[in-house]
Each structure stands twice: as C-alpha cells, then as structure tokens.
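One protein chain is absent from this view; the other protein chains keep their places.
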Amino acid sequence: MVDRDAVKKILGTQSIELPSWAFGNSGTRFKVFAQQGVPRDPYEKIADAARVHAHTGAAHKVALHIPWDNVDSFTDLGKAAADAGIELGTVNANVFQDDDYMLGSVTNPDPRIRAKAIDHLLACVDVMDQTGSRDLKLWFSDGTNYPGQDNIRARQDRLSEALHKVYDRLTGDQRIVLEYKLFEPAFYTMDVPDWGTSFAHCLQLGERAKVCVDTGHHAPGTNIEFIVAFLMRAGKLGAFDFNSRFYADDDLIVGAADPFQLFRILFEVVTAGGLDADSEIAFMLDQCHNIEPKIPGQIRSVMNVQEATAKALLVDTDALTVAQNAGDVLGANAVLMDAYNTDVRGLLGDLREEQGLDRDPIAAYHRSGYAEKIAAERIGGHQAGWGA
Amino acid sequence: MVDRDAVKKILGTQSIELPSWAFGNSGTRFKVFAQQGVPRDPYEKIADAARVHAHTGAAHKVALHIPWDNVDSFTDLGKAAADAGIELGTVNANVFQDDDYMLGSVTNPDPRIRAKAIDHLLACVDVMDQTGSRDLKLWFSDGTNYPGQDNIRARQDRLSEALHKVYDRLTGDQRIVLEYKLFEPAFYTMDVPDWGTSFAHCLQLGERAKVCVDTGHHAPGTNIEFIVAFLMRAGKLGAFDFNSRFYADDDLIVGAADPFQLFRILFEVVTAGGLDADSEIAFMLDQCHNIEPKIPGQIRSVMNVQEATAKALLVDTDALTVAQNAGDVLGANAVLMDAYNTDVRGLLGDLREEQGLDRDPIAAYHRSGYAEKIAAERIGGHQAGWGA
Amino acid sequence: MVDRDAVKKILGTQSIELPSWAFGNSGTRFKVFAQQGVPRDPYEKIADAARVHAHTGAAHKVALHIPWDNVDSFTDLGKAAADAGIELGTVNANVFQDDDYMLGSVTNPDPRIRAKAIDHLLACVDVMDQTGSRDLKLWFSDGTNYPGQDNIRARQDRLSEALHKVYDRLTGDQRIVLEYKLFEPAFYTMDVPDWGTSFAHCLQLGERAKVCVDTGHHAPGTNIEFIVAFLMRAGKLGAFDFNSRFYADDDLIVGAADPFQLFRILFEVVTAGGLDADSEIAFMLDQCHNIEPKIPGQIRSVMNVQEATAKALLVDTDALTVAQNAGDVLGANAVLMDAYNTDVRGLLGDLREEQGLDRDPIAAYHRSGYAEKIAAERIGGHQAGWGA
Partner (left out) sequence: MVDRDAVKKILGTQSIELPSWAFGNSGTRFKVFAQQGVPRDPYEKIADAARVHAHTGAAHKVALHIPWDNVDSFTDLGKAAADAGIELGTVNANVFQDDDYMLGSVTNPDPRIRAKAIDHLLACVDVMDQTGSRDLKLWFSDGTNYPGQDNIRARQDRLSEALHKVYDRLTGDQRIVLEYKLFEPAFYTMDVPDWGTSFAHCLQLGERAKVCVDTGHHAPGTNIEFIVAFLMRAGKLGAFDFNSRFYADDDLIVGAADPFQLFRILFEVVTAGGLDADSEIAFMLDQCHNIEPKIPGQIRSVMNVQEATAKALLVDTDALTVAQNAGDVLGANAVLMDAYNTDVRGLLGDLREEQGLDRDPIAAYHRSGYAEKIAAERIGGHQAGWGA
C-alpha cells in the first residue's frame, strides 16, 4: 500500500527549474508573435519566474541563457532573485546565434571559430562562478545540412577537444550537462544527435559530466523512459529539459501531448531514486509558449510535472514487483495504470494548502492582476526573445 | 528500347519554376544567417532567377509571394522579367505573418480575422489578373497547438467557406492549388495536414482546384510517389513544391536527401503523362538555402530535377510492363534500377550544348563573376527574407 | 455543467464489437506463443466472446473472419451466439493467406487470381446474408515490396473494379467498410495506404461504402482524431478497429500505449454524434494478445474504451466552446484536460452495478474459474490462430 502522506511529503520537496527564456517571445521560423507584458531584461524575467514559484511553491530556480541574460552584475541579479524568493540555476551556453557559427561552433572546420566558441563556453563557467550555479548546460546546434559537407569523425574529434577544455575548467561541484538532439537546426547530421553520443563523451570526460535528456529531442517511436532508466542505472543522467511534442521538437507544455509518457518517465526517475534528497538530477522546463501566455503556461507546466510525479509516487511498487516476477503481464500493467488513472489534483491541492498556497495556481494567478500589471507597465523597450 | 534522342527532346521542353523567396535569406527559428549579395527587392530577385535560367535553360518562370513581392506595378515587374528572359508564375498567398493570424487565418475563430484573410486571398487573385499568372498557391499555416484549443470540424467549415469564396473569384484558366502540410508551424493539428484533406476540398470546389504536393510535408515513411500516382489518376495533381528532407520540412535542395525517391516520383509523373505538352502540372522548387549560396543552390536544384527526370524517361516501360505482368519481382525492379543507375550527366550536357549553354551550369556560373558582382553592388538597403 | 447521470446513461448504451480472432493464438513473424485454453473452433470463440460480454455488459457482438470462422451452418453459429447472449457482427474477408495471393489479391496482375479474390469477397456477402451482418470489412494486404514491381495506377484500376463488383452485390442495409494501412505485409506500396485512398474509393462507390479507421495503421505523427473528425464531417466514417501502438501496427490493447490519444479520438466521436442512437459507426477491437491471456485482455480493452468514452462525455462542451471562441488557448485546453484527468472508474463501477454486474470485471473474471475451466477442457484438437 502506498502512503499518501509520504507521497505528499516528497511532492513538497520537488523543485522544477524554469528557463528564463520561456518568458520572452518565441515562435517558429514562420513568425514570432509578440505578446503583451513580455520582459525586456533579465530582471523582469526573474520577476516573472518568481511569480510562477509564488503560485506553485515548486519552482525555486531559474536557469539563465548566456548571452541573452548577460547583465552588468550577476551578483545583483542573484540578489534580485533571492529578494523575489528564488535562485539562479543552470547556465545555458549559446554558440548558435553568431554569424560565425553558420557551419558550426566547436566543431567548425575553421579553428578560429572553434576557439571563439570555446572562449564563450569558458566565459559561461565564469558566470557560474559568480552565480554559484552548479550546471553548465551545453547544447550544440552544430551539424551539417548536406552529405559530404564536412567530415563526421573530424567533427567528433573537435567536439571532444572542446568538451575537455571546458571540463578541465570546472571547479568544485560544477558539472557539464550535455544535451543531444536528433535534428534542427542542422538537417543532415547533428554532432550530438542521440543519448549514446552524449553518453560516450560524458564517459570520457569523467564524473562531473552527465547527459541531459530533452524530452522533445528524439526520433519518432523512441522510448524515452528506457533511456532515463538506462542512464540512471549508469549514474549518467544529469538533467531533464521537459517539454512535449507531437511531431518534432515542438516545445509544447510538458505533459500536453502525452501525459502518460511523462508519467512513465517520472516513474523511472522515482523508482531509481531520482527524487531522493541526494539526487543531483536537475528538472528543468524548456519550452516555447508561442501562442499561449507565458506565465500561466509555465504554471501549467509545473503543475503537469507535479501531477505526473504524484501518480508515479502512487504506484504500488511492492504489488508491481510481485506481478512482474510472476510474469503476470496484465496484472503488472494494471498496477501501473491504477496509479496513472488516479485523479491526483486533490492531493496536490491539499499540499498547496498546507504550504499556504491557493489550491488552484492558475486561478490564483488570474485573480492576482499580475498579467494586467505587466501589460500596463512593460511598454517601450525591447521585448526579450531568442535573439536576446 | 528507349530512344535517347526522344528523351533529350522531352528534357529540352521541361520547365521548372523558381520561388522568388529562395534568393532571400532564410533560416531556422534559431538563426537566420545573412549572405552576401542577397536581393533587396523583387526586381533583384527576378534578376537572380533569370540568372538560374540563363545557365540551365530550364527555369522559365519565377513564382511570387505576396506581400513579400508586392511592387507598385506588376506590369513593370512582368516587363523586367520578360527583359531578363523569364516570366512571372504562380502567386503564393501569405496569411501567416500578420499578428492577427496567431490563432489562424481563414480558420480563425474570430470572423473579423477570417474576413481579413479572405480579403488578402482575393487581392492575390487581383495580382494574378495583372501578372497573367495561372495559379494561386494556397498554403495555410492554420492549426492548433493544444488539444481542445479549437473545434476541428468548425475549422473545416470555415476553411471550406473561404476556399469557395476564392474559387468563385477565379476567372479564365486561373486555378487554386491547395498545399497540405503535416505540421509546423502548428504542432497539434494542421487544418490541411495531408493530401486527403486537400483532395476532398478540391473535389468540392471543382475542376480548377488541384492538390499541390510539397515533397517535404509528409509523415515519416509516407510513400510520396503513391500519392502522385493516385492524384494523377484522379486528375487532381496541380503542382509540386520540390525540396528534400531527412527529418521534417527541412527544405533542402531537391534530390539532396533521397535522389532515388525523386526519381520514383518523376517516374510516376512521366508515365502518367505529366510531362506531355498538355500537362497542367506546375513543377516548382520550394527550398531554403540556409547555409549554401542561393543562386548555385537553385542551379543545382534545377539540375537535380533534370537528372531525375532523365532517368525516369530512360526506363524501358515495355520491358517493365512485361516483367510486371509476369509477376517477375526482381526483373521488374531491375528494369527500373537500370535506368536509375545510368549516369545521365553526359546526356544533359549534350542537351545544354545543343541549347547553346555550357555543359556544366555550376562551373559556368562561377566563371561568370555574377556572385562577385552582386556582392559588390548590393550594399545597403534591406536584404529580402521571409519577413519581406 | 456536465450531467453525470446522463453520461452514465449514454455509457450504458455503448457497444463494442469483439474480434473472434482475438481469442485465438497470435504473434509476430518470429514466434507465435501458444496459450492454454485457446478455442479450437468458432463456437468456442463465441463462448469466450460471450464471457467478455457477461463481465462488461458492453460487448454485444462478435465479428467473424472468413475463412477462419467458416462453419457448416451460420444459422447454428448465430443461434449459439444468441444463446450466449451476443450477436454475430461484422464479416471480415481474408484474401491474404492463399498462396495465390503472394503478389496481391484484387490488385494482382494476374486476372485469374483477381477473379478468385473477388469470388471470396462475394462469398463473404453470402455469409452476411446468413448471419444478418450489416458490414463487410475489407482489408487488403495487397501492395508491392520493390519499386517497379508493379504499376501503381493499374493496381488502383483493379482495386476499383473489384470494389464496385462487391458493392453492387450488397443488399438492404449492407455496407462495405474499407480499411487502410500504411505498410505490412507489403513494404514499398500498399494499395490502400491511407484514409485519403479509402475515402476516394468510398466516394466513388456510394452511400453504403465507408472508411474503417484502424488506430494502428498510420505513419508516425499522424493525428488520428483529425481524420476521425474529418470523416465524420463528411459522413464517411464507418468503423473503428481499435488497438494501440508505440511503433508500427503493434496491435496492443487499445488505450495501453496512449490513453490520451484514445480519449481525444472518442471526444471527436462523441461531439460529432457518433454515440447517438442513429449512429452507424461500428466500434470494433482488433488486437493481438501475443503474450497476455486473451479473455482478460479483451475485458481490459472494453474497459479502456469505456473509460475513454466516459472522459470524453465529461467534457464541458459549453465551457469549451466559450474558451475556443475567445481564443483562450490555455483555458480551452484546461477544459478538455479537466475531463481527461477525472477518475471515471467509480462512475463505470456504478453503471455496472446498476446493470447487475460486478464493479470490477477483471476481478470477477478471475474469480469465475472460467480460465481454469477452458484450460482443463480444451485439450487436444487444433488451437485457433491466424491460419485458422
């Protein structure tokens, strides 16, 4: 039997990291639709992130994206975050928007450009030193569009060299989390296309290099929870970038496209100790609110992760193991589905109430007047987006 | 036996329409990398398109995109094209970049926005009246990102109403060609996601409405040549948007990702009469040269279509039919492969020579100094892109 | 507000048709694992199907597969079904297991084989005359494995001719429901690969020809509920073959792989009147219980459809329409998700109790001793499978 109070207690400790860029404008190559009240600088992004935390109690950190979130003083930015009740989290490097990077950054055939990219990555570690961030998230858009365009193996050599340079720069508990992606923006090869590639490089780097699983970065039909289970067994799962997708890297709200998949992923996380006190897995959102308002989009995302986690925690693992070991296919599946089919919204409402929050974060946000306030105040200036 | 002279003669009549926007900058949501010498207005685009025709002899038309290619006088633009040796072709409507269209254009729940979108489509027919274009190409980015966001059936009703209004406005030999696309920019539903949807609407509209097959707009594993064969049998194939893809709508150079597929598609076209003198099928390119130079990118694309067509024409259809009717699986396949495995570059070189062109269009372009000339001349102004 | 009693009432009228072959052995090309107690003839299959109905109250019909379910007297078989409390339903034709059909049945290049296949289809209508079945389900394994193997258009001509011959043979309220499938067993082309192909043929046949949607027969990323909505709007949705899949045509228990997708499909069915009293849509299961016991596998499948239907009925469509028309993306999605996140098992338990059934059909089945009984009794003879 599962103890609902124990479940609630664990849920009360869960922490989901928000991406600062989720509050800026985003879109597709066809169009970026601007929204009202969008932040114009990193401080306003942090204010919005803090708002998500205020309503959910579960979003203690906000990840930065460099150079988008460059400020004069990261100490000041960290102080602003602390004042708003949150912390600065993962630092995300960006080596995909300079004109120099058209044919790659750290894997570019031109050594000058590679050096420039590595310099940026090292500068990101400098930022981490100032913000106290543990993780440097590396995603490389590097790849090729046409067969023959570049040498696949040579690019791996260059990638390996760059990763080692950055890894060697880490100090203390700093880590590299290396993201993989099947395609986009490169359309023939990506230099880190799958978990195996990331895993192999992390193995060579050492203990402080881990794989980052972005739930939208896989080929159709890929079983993501298998990858999660495998990486956890190998001690190499470092972070999640949560979002959801029907087709490619749609970057929709996590849990919106396939809530059952999210549950299965979190079930593997939970049963392998990923929510334990000593777990080092970072649970981040990485999404694009192209057409929906961004703050409630983030609130809903946090809630979706919470609901999936609650269901994962409600699985009667004793009964499950018995059925599994007996080869009872339908019985084992039924144990899992019993948890999934449970309506956990009441349980999470109770938790929020205990935390002094409204049972319904979305309704509370709408009542708060914050949306109207930022729409009125944030006039003029340059709205944040993927270019800044 | 296949008569190579007859093949060459047919190849000499082939015409591939270029998209004006291929000469402007394009990219992904992550970054648009600017290139040197990019046109700053529709006249410069036409100059570049004419250059492609000058080297290939096979690209007599250039398609326009409205409003990107709006000019004060389409008569003047048509004259500029004629002076450069080409013609204005298909008019492509754009109802996806106005802020109003965030939740759809002709299928938007808001009737005001639907009316605005229809007005634009009708204005495109006005342009056709001026340019003498036969085809109005309709691609709708309309769709939804989240389950429940809108009513799928109601959106079909709205789509149908808009299509009828535009169809009723056509005169003479004007046609609608209705494109479909699996996903992007919408990520849950597209209102015209597949050929079946386009086909059903075209059937209801009438004779002058046809399906446009964009080779990059299908789900993984879709057999495109089957769709082509089916639509030709039904008299409903109106146009191609040629490009190629490994993953999603990559918009790479046609034939770059899967030249065998392009050959199979053109084999269905050829054998169903799609290259006959009375064929009304428009063969267009629709690509993005994100990282490669645009003019040679278009030249290469035209050559790839020519090479695939040449191979398709070389299939010994008599021998093929004999093998097919005998149930000789390997024999029939071998007849097809025999044509595909033929090196047709000499044949096409001969054709070009007969046409007074260089055997090697790419080399001739590079020798011409045109690239250096436009890079030097086109300084200042605003480079064309997807936003204009 | 949704009226839960009204929902329960509609659920009480729902009827899900079972496939007789689900009770026989099935497997993959690698191995068919035999199970204990598997039926050895159509009468035993009907007994098992009746058992599913006895526990669920929602499976009134069993579909036949000819020749697998050929018996001396269909009158007797129908009587046996009636005695067991169920009816004979859809007749499924089989033109894929005779050695003659290696290169196709109705689309075979050999006219003798085409005639043989058509004869079988007509014989299936004879069976329908005897069983009183309304629907002839046609699935053609026909297709090709290699490019060039046969003429795609010629095969469509042959298909069309065969369909017309069968359609002309129908009388009364008899219907053809034409299934489509992306691939398998043919690996290059299928002659009816997608809904568009089935739809186009059904349009040409007439009112009594409808499309059958097998939920496992689509390309990755296909939005099945869109197809359902489109076909219902066009009056051309005839039947479902329910099952679920992670990869290809996995034929798993419906709702097992993506319960949210099943809910979305049923939401489109419900809102378009597919559960109304005059609806002619057949809701069939078509699955393979390769490794799980078959009768509880079928019971679970029926329950999964019921649960998804219950959730679909619980959607507050008034609130949904308001949010949709207001362009409230998150609000509209939330209305849908509110229903999906509801635990409907209690509601269905209540319904069963009202119907005099056990609240938990699976538990009741296990208590019944039926599994042990058939394992003990069905010794000797030849277990039913896909070959009989």
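Note that the chains are named A, B and C in the order they appear, and that numbering of residues resets to 1 at the start of each chain.
What we mean here is this: a residue touches a chain if its C-beta (ideal position, glycine included) is under 8 Å from a C-beta of that chain, and two chains touch if they have at least 3 such contacts.
Here the structure is a predicted model, which means the values were calculated and not measured.
Chemist: Quick one: which of C:82, C:291, C:326 or C:376 touches the chain that's been left out?
Modeler: Only one listed residue reaches the unshown chain, and that is C:291.
Chemist: Looking at the whole complex, which of B:87, B:100, B:292 or B:316 touches the chain that is not displayed?
Modeler: B:292
Chemist: Which one, A:10, A:71, A:122 or A:329, makes contact with the chain that was left out?
Modeler: Spelled out, the listed residue whose C-beta touches the missing chain is A:329.
Chemist: Specify the residue from the set B:11, B:256 or B:315 that touches the hidden chain.
Modeler: Per the contact definition at the top, the residue touching the missing chain is B:256.
Chemist: Write down which of C:21, C:188, C:240 or C:283 is the residue touching the left-out chain.
Modeler: The one listed residue touching the chain not shown is C:188.
Chemist: Residue by residue, what part of subunit B touches the chain that was omitted?
Modeler: Subunit B touches the missing chain through residues 220-221, 223, 246-247, 256, 258-261, 291-293, 296-297, 300, 307, 329-330, 333-334, 340-343, 345, 362.
Chemist: Quickly run down the residues of subunit C that touch the omitted chain.
Modeler: Residues in contact with the chain left out: 26-31, 33-34, 96-97, 99, 101-103, 141, 145-147, 182-185, 187-188, 220, 245-248, 250, 252-253, 256-257, 290-292, 386.
Chemist: Take the complete complex as the reference. Which residues in subunit A touch the chain that isn't displayed?
Modeler: So the residues of subunit A touching the missing chain come out as 103, 109-110, 145-153, 156-157, 182-183, 188-189, 193-197, 199-200, 203, 218-223, 225-227, 229-230, 232-234, 260, 264, 268, 272, 320-321, 324-327, 329-330, 332-337.
Rule of thumb we're sticking to: only the chains that are shown with their structure count from here on.
Chemist: For subunit B and subunit C, let me know how many angstrom lie between their CA-based centres, rounded off.
Modeler: Computed from C-alpha means, the inter-chain centre distance equals 39 Å.
Chemist: So what's the Cα centroid distance for subunit A and subunit B, whole Å?
Modeler: That gives a centre separation of 38 Å.
Chemist: For subunit C, give me the residues that contact two or more of the other chains.
Modeler: Residue numbers touching two or more other chains: 220-221, 223, 260, 329-330, 333-334.
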